[in-house]
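The other protein chains are all here in position, but one chain of the complex has been omitted.
Moving on, here comes chain A:
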Amino acid sequence: MAPQLRLNAVAFVSPQNHPILIRTFEQPRQDELKYHYIAHTSLDVIDERIQAATASKSTDCYLGLLYVEDVAVYGYMTPLKVKIIIALELSDSIVRDADVVAIFKALHTAYRRSVANPFLRLNVPTENVTDHSILVSAGNSRWQAFRKRVDEIGRASYGFVPSPLFLVTSKIQ
């Protein structure tokens, strides 16, 4: 049985490398800034991975283990180049890629649902879909649903063995 992965933090970063949302689940809550730095520095490794991926013409969203500090940092990039970074607590066991990918897929779904919120675009002057500021604003504190979804996933990783099915069917805010 796959050991349980403990999710310490999640970060969503826009294609322009602006932070969208960073949530930490470590109990007790401490050192949130650390995860900001981890997310930011991971972008370097992600850039490297993307270069490697384009060189090998890989279309996999999953970027694998980025680096290890006192947490293991994994990366994922959606097809629209939004980067998702998670920090897993270190445990001396093999982390199966499939499990990590499942977490990423759940997070990606949460993000997708939130960005699909039509009210995000209320009063936005342009119809420009490529404008990333809309994506960034999804992490704004005004939009609670996204946070709730991500937090739920975070909680799930503490409480249950992550299963994408459970996460996707979780209550939509």
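Please note the rule applied: a residue touches a chain if its C-beta (ideal position, glycine included) is under 8 Å from a C-beta of that chain, and two chains touch if they have at least 3 such contacts; residues count from 1.
In this section, contacts and distances are computed from a predicted model.
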> So which of "Trafficking protein particle complex subunit 11", "Methionine--tRNA ligase, cytoplasmic", "t-SNARE coiled-coil homology domain-containing protein" or "Protein cornichon homolog 4" is the UniProt name of the chain that got left out?
Replying inline: "Trafficking protein particle complex subunit 11"
>> Just to verify: which one of A:9, A:82, A:100 or A:115 makes contact with the chain not shown?
In response: A:100
>> Touching residues of chain A against the unshown chain: what are they?
In response: 16-20, 22, 33, 36-37, 40-41, 43-45, 47-49, 51-52, 58, 60, 62-65, 67-69, 72, 88, 90-101, 120, 123-128, 133-134, 136-137, 139-140
